[in-house]
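Could you have a look at this structure, given as structure tokens, before my questions?
Then we have chain A:
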Amino acid sequence: MSYFGEIYTGAVSLIAGLGVTGKALFQPTVTVQYPWETIDITPTFRGHIELVTDEETGNFKCICCGLCQLNCPSHCISIKSSKPEGAKKKALDSYMLNFTTCSLCGTCVEGCPADAIKFSDDYNLAGFSREEFYFDLVKRAREEK
Partner candidate 1 sequence: MLLSKTKTAIESIFPLEIKEADYARVGYHLEVILDAEKVVSLAKVMMAQGFYLEDVTAIDLNPDMEVIYHYAHTEGCCRVTGRAYTPRHAPEVPTIAGIYSGANWHERETHDFFGITFKDHPYLVPLLLPEDADFHPLVKEDGKVKQLKDIKRAEVKEQAGAPAAGEGKPAPAGGEKGEKA
Partner candidate 2 sequence: MKIERNLEEHSLYLNMGPQHPSTHGVLRVILKLDGEYIEEAEPVLGYIHRMHEKMGENRTYAQYLPNMGRVDYLSALSYNQCYVGAVERLTGIAPPPRAEYIRVITTELNRLSSHLLWFGAYVLDLGGFTPFLYSFDDREHILDLLESITGSRLTYCYFRFGGVSKDITDDFITGTRAFIKRLRMHLPMYETLVTKNVIFINRVKEVGIITPEAARRYGVTGPALRGSGIKYDVRKNEPYSIYPEVDFDIPVQDGCDALSRYIVRMLEMEQSMRIIEQALDKLPEGPVMAPKVPKKVKPPKGDCYFAVETARGDFGIYIVSDGTETAYRIKLRTPGFSNLSIFAEISRGTLLQDAISTMGSLDLVIPEIDR
């Protein structure tokens, strides 16, 4: 290609590119200024898991079967339960979730026979130490109430 030919094709492709950019200038903004504006979280969003309480009794639905602990691929759940004096069913003492290793895969939620756990929509999680992400879900659920 001749010297001037090259200049010409270069200029054409430059102008074509600038045209695209120019058009985009007059299109609505697609980004959101995060801390000031937020977008809605989809209902299926997978945050860390949380315990579900029974509407009627106000107790946790969990029957302490331990399946979630067994099924979790990352071994990040450990539950402790005991049978209070005179009670028929076991009750949760603590439900520890090590969120640092949780891969949010959903195996625990799907495998739970009592539908006692669900994903929360909590995404504003930040902390200064690892220990802040060892959640006791029983405590967390009580605090929320």
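Note that in this section a residue touches a chain if its C-beta (ideal position, glycine included) is under 8 Å from a C-beta of that chain, and two chains touch if they have at least 3 such contacts; residues count from 1.
Regarding selection, all candidates are chains of the complex that A comes from, given by their letters.
These figures come from a predicted structure and were not determined experimentally.
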In this complex, work out which of 1 or 2 touches chain A.
2
What part of chain A is in contact with candidate 2 in the complex they form?
6, 9-10, 13, 16-17, 19-21, 24, 30, 42, 44-46, 71-73, 103-107, 110, 119
